[in-house]
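With one protein chain held back, the other chains of the complex are shown just where they sit.
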Amino acid sequence: MTENNTGNKQMTLKDAIGKFVKDGCSITFGGFIGRDCVAAVHEIIRQGIKELTVIDDSKTDMMDLLVGAGVVKRWEGAYLGYGAIGLAPNIRRSVEEGIPSKIEVEDWSNAGVSMRYLAGSLNVPFMATRSMLGTDIIKYNRRIKVINDPFEGEPVALVPAAHPDVAVIHVQRADAMGNAQVWGFTGNDENKARAARHTIITCEEMVSTDEIRRRGNMTLIPFYCVDAVVQVPYGCHPQSCYGYYAYDVLFCGDYHQAAKDREEFMRWLDRYVFTSKDHAAYCEKVGWGRLQSLMTMERHFNRIPG
Amino acid sequence: MTENNTGNKQMTLKDAIGKFVKDGCSITFGGFIGRDCVAAVHEIIRQGIKELTVIDDSKTDMMDLLVGAGVVKRWEGAYLGYGAIGLAPNIRRSVEEGIPSKIEVEDWSNAGVSMRYLAGSLNVPFMATRSMLGTDIIKYNRRIKVINDPFEGEPVALVPAAHPDVAVIHVQRADAMGNAQVWGFTGNDENKARAARHTIITCEEMVSTDEIRRRGNMTLIPFYCVDAVVQVPYGCHPQSCYGYYAYDVLFCGDYHQAAKDREEFMRWLDRYVFTSKDHAAYCEKVGWGRLQSLMTMERHFNRIPG
Amino acid sequence: MDNQRYTASELMAIMTAKEFRDWEVAFVGIGIPLVAGITAKRFHAPNLNIVYESGCIGPQKYRVDFNVGDSSAADGALCLTSEWRVFSDMQCGYYDVGVLGAAQVDKFGNLNTTAIFGDRDYCLPLVRLPGSGGGNDIGSNIGRVVVMLRLEPLRFVEKVDYITTPGFLDGTPEARKRAGLPGSGPVAVVTDKALFRFDSSTREMYLDTIYPGVDAGEVKSMVGWEIKIAAELKVAPEPEDRELAAVRAADPANLIMGGAAARKSLASLDEYIDLTIRNSGRF
Partner (left out) sequence: MDNQRYTASELMAIMTAKEFRDWEVAFVGIGIPLVAGITAKRFHAPNLNIVYESGCIGPQKYRVDFNVGDSSAADGALCLTSEWRVFSDMQCGYYDVGVLGAAQVDKFGNLNTTAIFGDRDYCLPLVRLPGSGGGNDIGSNIGRVVVMLRLEPLRFVEKVDYITTPGFLDGTPEARKRAGLPGSGPVAVVTDKALFRFDSSTREMYLDTIYPGVDAGEVKSMVGWEIKIAAELKVAPEPEDRELAAVRAADPANLIMGGAAARKSLASLDEYIDLTIRNSGRF
């Protein structure tokens, strides 16, 4: 809408999170265990935001961090583990033992959540899917309605549109208007940006609007969906960012090891989040040489044109 | 599905149309008054195929041609005109006077047809939309069902999925496996290719699979949706093909003038379709110099990278 | 209106241009509405972004389009995407203003672009028109809709033969809301002789502004119902030279404004291409 369109939506990560992410609000994050909004998650924890409802598909360390830090009240989603590394220690402690607090969990499948965001992006109240039928996902999640469809008479599941208060999405390139370009997989990002009431774009590089116009087909999220644009280089570390840097498997392994113990996790949080004033300070602790190595690895395989 | 995947789906336009487009079948065409499948339409007319049901959004000269040539039994769609040039003469003659035969018309809006193809591509029976409510489109089209949605209770229209027998889609580049890359607008093409039982890709250029892999984000339609790939340079003329050639406004003007008179239209059809053995023969008649001029014009504004 | 400084089409384009505001996102059909959009960008709305239903968002307008999917619609666009996505973004309310043509309009702003029945019916009409295209969707979903058509008796009717695009439907309070329509309905009807708006309490169209040299009686005689007239009837200013220049620069070969006659006056396709390229930096 007009009031949302300006030539300069650029701001700091601190200001963007402070302005749009409020205690008790609902939120979703772009990426799909890869191109994750790690820097934004650290900032949310740093600002002491509480009682978030996260509506998302699959998340690994960033949800483990948020839950361990006590930021989350409720999760509506499909997957909270740690990929090939294992289970997510803070998620387990929260659900099994209520440490530091017990999050509410509403289970969906990834396709189910994907359809909730597609419906949200279309501004229709629901979407039909053939997933989840016949299983305990539907038994325990009463918001999934099974109907006989009025055209063919066969059972389908209806899932309600998702409309979180905020979406945070990390992309490779954006301009100050808010046009966001993505290379590699796109996850559900185009739909999350549209379904959310407010969208914050974080990006590796700010580019000119002329540069955006050179590759209009790469604009996944147009300016009119976007409220704030923040440049955060290495904003996904330790996750990967296609064309920029590879996944840091050893850093993640170390995190996973630390997170198994509550006190060690708190020390990790202290070191990498609370005593890092911003993402650059976090990168400093990770080590710029290490980040360069991850970039070297990624660029051996993938390069973004231009 | 496996049986559909091979390393070489390339064939001639004559063979592709002959194999998949049968009398009485339903069909849709890619593009959106731009990137139109003009060469395929000529071949359909040339082969004397009859009784087609066309399910589509908006079409100009190619539907006027098909209807004038007596190929079409039924139209389910949103727009049959001639853009800024005017009304479509053969469409008018058919609906108002039954010349050469009266086509059945089922009216939808463009968003309505778009949602029918989105539903088809998702393999769900229907999609909700807020278009067409309250109007005579719904009064005369009984396949649109208005319900109070089970989540929010508000009226929405449900439209049934479209699943034509064949989709023909013209793209800029494709490989022999069937991976199809599109620059510029994409219309409903990604959904038409998935909703149809068979998909024929026509393209300006055949490229290697390695070239496809260099720009995976540009692959709008992956190989597994595709049955046949046909190279047809200038396959959209007189419509435009982004990055290749501009719209031929004068040729279209001349067509429109000719089509106003049934006999003149038949002479046009004879000259450009029946006595042209293939699209190269049509291009010869249009004039290679003219096609070069249209390419020069387009490349002044748009170039495809690589 | 017999003034030779400008044509009726040019005046319509200029009057419509005034309906756009800066930074709006506009859904504009090809033809005169597009020329109006380009003109607005040249003056008071430089950051107006135009969206085409083919899937082109925010192009640089270097040249006019004859079809929504012409490659020109994609020139330097901010975002190139799909038709279904653009209609969905419309349904989300991201587009501020839409401009629509029509064959018929009625007292409550409902539009007909499907068929003129004459003494016949929907199935065998007197004139089959193109159908909705994206018109219904614009009228259903966009907040502010501007309608553009020539003022002629057969076009301004008390009740359209077929409602393709919803205005205020039967004009009863909340009729749009009851039907489930998100957009708020039409705000203006721009013609070649006058501009009409809608009464916020009765939702009925009234004569708001007449063009220089036109009188209200002439307008009333061309409307098929007893049209109300604004308490303070406005008179549109004469178009300025710079406005006319902008309109003409947007359509240098005059093919949008001039139609078939202008096509005939071109010596060749190459002349049209030269004209287009030479003028392409001007707006």
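In order of appearance the chains are A, B and C, and numbering begins at 1 in each one.
One rule holds for everything that comes next: a residue touches a chain if its C-beta (ideal position, glycine included) is under 8 Å from a C-beta of that chain, and two chains touch if they have at least 3 such contacts.
Quantities reported herein were computed from a predicted structural model and do not represent experimental measurements.
Engineer: Taking the complete complex into account, which shown chains does the hidden chain touch?
Structural biologist: Touch partners of the hidden chain, whole complex considered, are A, B.
Engineer: Among A:Y117, A:W268 or A:Y282, exactly one should touch the missing chain; which is it?
Structural biologist: The one listed residue touching the chain not shown is A:Y117.
Engineer: So which of B:G7, B:G98 or B:P150 would be touching the chain we can't see?
Structural biologist: If we include the chain that is not displayed, B:G7 is the one touching it.
Engineer: Contact with the hidden chain only, please: which chain A residues?
Structural biologist: Against the left-out chain, chain A lists 31-36, 57-58, 60, 77-81, 83-88, 91-92, 95-96, 105, 107-112, 114-115, 117-118, 129-137, 140, 146, 154-157, 183-191, 239-243, 245-253, 256-257, 290, 293-294, 296-298, 300-302.
Engineer: Under the stated touch rule, tell me which residues of chain B contact the chain that is not displayed.
Structural biologist: Residues 1-2, 5-7, 121-124, 177, 179, 190, 194, 209, 212-214, 216-217, 219, 222-225 of chain B touch the chain that is not shown.
The rule is simple: only the chains that are shown with their structure count from here on.
Engineer: Touching both chain B and chain C: give me those chains, sorted by label.
Structural biologist: Looking at chain C and chain B together, the chains touching each of them are A.
Engineer: Can you identify the chain nearest the overall CA centroid, using each chain's own CA centroid?
Structural biologist: When every chain is reduced to its C-alpha mean, the one closest to the whole-protein mean is B.
Engineer: Per the definition of touch at the top, where is the C-beta contact count highest among chain pairs?
Structural biologist: The chain pair with the largest number of C-beta contacts is B-C.
Engineer: If every chain is reduced to the average of its C-alpha atoms, which one ends up farthest from chain C?
Structural biologist: Centroid comparison gives A as the farthest chain from chain C.
Engineer: How many angstrom lie between the CA centroids of chain B and chain C, rounded to a whole number?
Structural biologist: 26
Engineer: Could you work out how far the Cα centre of chain A sits from that of chain B, in whole Å?
Structural biologist: Inter-chain centre distance comes to 38 Å.
Engineer: Could you tell me which residues belong to chain A and also touch two or more other chains?
Structural biologist: Within chain A, the residues that touch at least two other chains are 122-124, 217.
Engineer: Find every residue in chain C that makes contact with two or more other chains and list them.
Structural biologist: 56, 74, 76, 80-81, 88, 91, 182
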